[in-house]
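First the structure, in the form of structure tokens, and then the observations on it.
A single protein chain has been omitted from the complex, and every remaining protein chain is retained in its original position.
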Amino acid sequence: MEESLVPVTLTVNGKAIAREVEPRTLLVHFLRDDAGLTGTHVGCDTSQCGVCTVLLNGEAVKSCTVLAVQADGADVLTIEGMEEEILHPVQQGFWEKHGLQCGFCTPGAMLTASYLLSTHPHPSEQEIRESLDGLLCRCTGYETIVRSVQRAQEIMDERRESADRETRAI
Amino acid sequence: MADVIGSALKRHEDIRLIRGKGQYTDDMKIPGMVYASMVRSPYAHARIVAVDTAEARQVPGVQAVFTGRDLKDEVGMVPTAWIPPDSDMKMTPHPALAYDLVRYAGDAVAVVIADTPYIAQDAADLVRVEYDAMPAVTNPRDAAKEGAPLVHEDIAGNVAFHWKAGVSVDEVFNKAEVVVRHEFRQQRLVPSAMEPRAAVAQWNAATDELTVWVTTQNPHIHRLLMSGMLGIPEHKLRVVAIDVGGAFGSKIACYPDEVIVSWAARKLNRPVKWTETRSENFTVTTHGRDHVEEVEVAGTKDGHIQAIRVKSYANLGAYLSTAAPGVPTILFGLIVNGAYAIPYASAEVFGVLTHTTPVDAYRGAGRPEATFLVERMVDLYSEAVGMDPLAVRKINLIPADAFPYTNPFTLQYDSGNYQGALAKALEMVDYQQFRKEQDNLRKQGKYVGIGFSTYVEMCGLGPSEVAGAVGFQGGLWESATVRVHPTGKVTVFTGASPHGQGEETTFAQIVAQELGLPPEDIEVVHGDTAKIAMGWGTYGSRTTVVGGAAIHMADQKVIEKARKIAAHKLEVGEDDVAFDQGLFSVKGLPARTVTFQEAALDAYLAWSLPKGMEPALEGTAFYNPENFTYPFGTHIAMVSVDPETGDIELMRYVAVDDVGVVINPMLVEGQIHGGLVQGIGQALYEGAEYDDQGQLLTGSFLDYAMPKARFFPKFETAHTVTPSPHNPLGVKGVGETGAIASTPAIVNAVMDALAPFGIHDLPMPLTPRKVWQAIAAKGGTH
Partner (left out) sequence: MYTAPFDYRRAHDTQEVVAWLQEDPDNTKIIAGGHSLLPLMKLRLASVARLVDISQVAELQGIREDMGGLRIGAFTRHAQLARDPAVREAAPLLASAAAVIGDMQVRNRGTIGGSLCHADPAADLPAALLALNAELIIAGPGTQRRESLDAFFLAPFITTLAADEVLTAIVVPRMVPGAKSTYLKRPHPASGYPVIGVAAWVSVSGGLVEDCRIALTGIGPVPFRAARSEQALTGRAFTREAIAEAAREVRGSGTLEDDGDGYKSQLCQVYVSRALGDIAQGAG
């Protein structure tokens, strides 16, 4: 069976990337090999571990189970795009609360966490733990990840409040 | 300046890792790089009749296909690096690519190298291998029986070694008032680091040098072993492991894959990358545990344990992996008396080969198995003598005034206060109240249980003389170079190879404290044989204990030289110079000072150094510990069991650990948490299962139950601090305690909950179905 290359254009971390790819190219390989963004990792074959999690049009997805062609035209956010002028609150939270050890699942964990906080700004501890159903971490025992997410939420609240104060001041 | 040692400094390594800028092996990309995919045996035991690579070679983009015959005369056998003494150990020659027999499902028979990994896998599927399948054996006790299929034709009975230690216990057993016997199955576990293994090899034809980036815990051991296999001398072979995504023992071993890739890189004169799939990780990367143990305890009617006798069949898989023979012997058998003053003990281990994935170290490596059996036996013995397991522990724990304590296997426990840790744990748990509630709940048909694990373990591997005496084919000292730059910034080179434990931070804390520098002025370099002369890597909770002590020694050399420079500058005698918080001062004249940075600059300018002093400022030290270290503690688990479904809920988990001096409490807690989840995972969730043909039934994360966040309550952790008297930093090691202590605490708690049903033991993992079956077999709840 012959397969031909297909054109895809993705906006990755705000930057358009156009390539011709084999249809079987997985989004994670597009990111790692075509976009050169190796912060997104591959940890399993069966869509369980979640270390490859990225945001696709703002939603957390496992990029090992999405074809690059399925993501054609979409916005993708990877770990490399999280930080703006300062660390993203989730990055800061993970750093402060020791939410990582070997760091391999961390990009997936942080994007999962940022998605959770975008949909549930004040999750309970149980909600945080359940949101990690799709994330396997072998190092931390998860509790420090939970604390990291809680800390990230505090930082988000703090930054929102200070932004509000600035707005009021103007 | 506040103490840096003991403070919860945020990790230095996180700065890159939280930005996605880690450099894992699979992230490597070199121009001209090609990709390897392995062809692996689907059979656990078969003769290779023919390998047809013609079709695979024709796939566009395929660079080469190699089989076992291509490598046979060019690559040496994958070696074993541990030969337990007096055990009559047989070697198990392991060709990197099999050419006559395959001995487990996953054994590699060919490699395809292609322009892309996609093409490599396509072509690997087209390599036609004809096998003559043969019967397989997977259980270690079955394998040791007469008539079992042989894994290696020349190893009779599949027994690779037979090891014994301890003293004679027969007389004690013959005369004992109480003897309790039990058989345990330590199930097989899959280490499952989140990063699959990978290797990238690059040959430099101009210099005849090979560089291998590989997921390893011990680059220098890798270099030594690969040098032998490839015939490339060590000074022409560089092994690099920058960021490694977890290992837990599974990246100690030297595997065929990295050797195949290295050989091919030289052969093709192209950089070659191989990255393991998770499916391969399940079938090829070493597994852990897997013992069948017959255990006997002798004691008095009033709770004094007098002797323990252990006979174990350790499943080693199809080949003896790098450290495999040491794990179920030295690291297990010598400490089966646990934290108890049991005067007589003996251990006997059959190292058995089976048609399964090789078994090697997995977090704790031998010590979890030893701790499990003794902690479970204390509970079973308590039940037999009708005593409370806590009371029996109090009677038998080694008293605080008995240290250093020599156990029946002549290990010398360095220091401890086991009662202190137990007392602290009991401050966190109201034991008597729990027992009362337990009684009340039972009357309502609700079943809760409490389980203890008052453990000790042996780590900080280790004294090199002992390593030699117990057959480890290497040293266990560690190296450190503390290089002070002219501006007073510092690069630390360590022969340990941390991969998540955080020693880029911990080691910087040691240097910051000792040299009085800000931690951000210190960079820790590890994992590169071109940068670090020699070292033995990271495993056995040795990194801070041994590598950290080496850094401490190197610091002293730096301070000594800098002090001389400062004295020279201050025009006083060396003995008149004090050093505190980065400042040299004249004793009694605190205003006259030289900063550490000034001394460093002087050392490099060398305009005016004390007579005869060489320029520059750095210290190199090699720390060879005089003993192992012995962390200990008390863990308490509280569970409830749903008798209708067999579900187990972990209600509380209390861990009091004494790991000696704590350098970074945040990182220590992280190590304990991680270990707990792995240990609890063994008790409740994880288990690798084979069918009788040697097919792994639990070969993916769909089947193998890795612990998830929602399975756990908040852990309650605390410490006592009993410094190791022989370690210069007083540290004891913390990497493995959680995994060692927690498994028996959980099983003891579940069995305590199930006591009203007359259930005394169940094989791990304690799945709901097993628990329910046991309850049903005892007549159920009605």
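Chains: A and B, in written order; residue numbering restarts at 1 for each.
FYI, a residue touches a chain if its C-beta (ideal position, glycine included) is under 8 Å from a C-beta of that chain, and two chains touch if they have at least 3 such contacts.
In this text the structure is predicted, and so the values were computed from the model without any measurement.
Student: For the chain left out of this view, which of A:13, A:91 or A:131 touches it?
Tutor: Reading the full complex, the residue touching the unseen chain is A:131.
Student: Hey, which of B:69, B:145, B:714 or B:769 is the one touching the hidden chain?
Tutor: B:769
Student: Can you name the residues of chain B that touch the chain not displayed here?
Tutor: Contacting residues on chain B, toward the hidden partner: 117-118, 121-122, 125, 277-279, 644-647, 685, 701-706, 708, 711, 769, 772-773, 776.
Student: For chain A, which positions touch the chain that isn't shown here?
Tutor: Residues 1-4, 6, 22-24, 26, 29, 45-48, 50, 53, 56, 59-62, 64-67, 69-70, 112, 115-116, 131, 133-135 of chain A touch the chain absent from view.
Here is the rule we use: only the chains that are shown with their structure count from here on.
Student: Residue numbers of chain B touching chain A in their complex, please.
Tutor: 10-11, 13-15, 17-22, 24, 26-27, 29, 118, 192-196, 243-246, 248, 275, 277-279, 499-502, 666-667, 669-670, 673-678, 700-702, 706-710, 712, 714-715, 738
Student: What does chain A use to touch chain B in their complex?
Tutor: Residue list for chain A touching chain B: 22, 24, 32, 36-46, 48-49, 51, 78-80, 82-83, 87, 91, 94-96, 98, 100-107, 110, 125-126, 128-130, 132-133, 135-146.
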